[in-house]
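Structure incoming, see below.
One protein chain is absent from this view; the other protein chains keep their places.
Moving on, here comes subunit A:
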Amino acid sequence: MRVVVDLNRCQAYAQCCYAAPDRFVLRGDEILVYDPAPPASDRAAVDRAVQACPVRAIRVEHEDAPAERPA
């Protein structure tokens, strides 16, 4: 799974941190630290985080990338 947060848009509402506390953490006042490559087993929690974000800043992709080698 791959995750990216648009940190221009993120306003540190921390809803994602409640939804998926193992993958999203708010540090200090408003620094969001997140796991860009969560394990597939966290899918439900990460999906909840995507839904919970009030500014829709979180993007996730579940599909595997084609093998990381030059074509």
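Simple rule for what comes next: a contact is a pair of C-beta atoms (placed from the backbone, for glycine too) under 8 Å apart; a residue touches a chain by one contact, two chains touch by 3 or more; residues count from 1.
Here, contacts and distances are computed from a predicted model.
Participant: So which of "Branched-chain amino acid ABC transporter permease", "Sulphur transport domain-containing protein", "Anaerobic dissimilatory sulfite reductase subunit beta DsrB" or "FAD-dependent oxidoreductase" is the UniProt name of the chain that got left out?
Facilitator: Its UniProt record gives the name "FAD-dependent oxidoreductase".
Participant: What subunit A residues would touch the chain not displayed?
Facilitator: 2-4, 6-8, 10-12, 27-31, 33, 35-37, 59-66, 68-71
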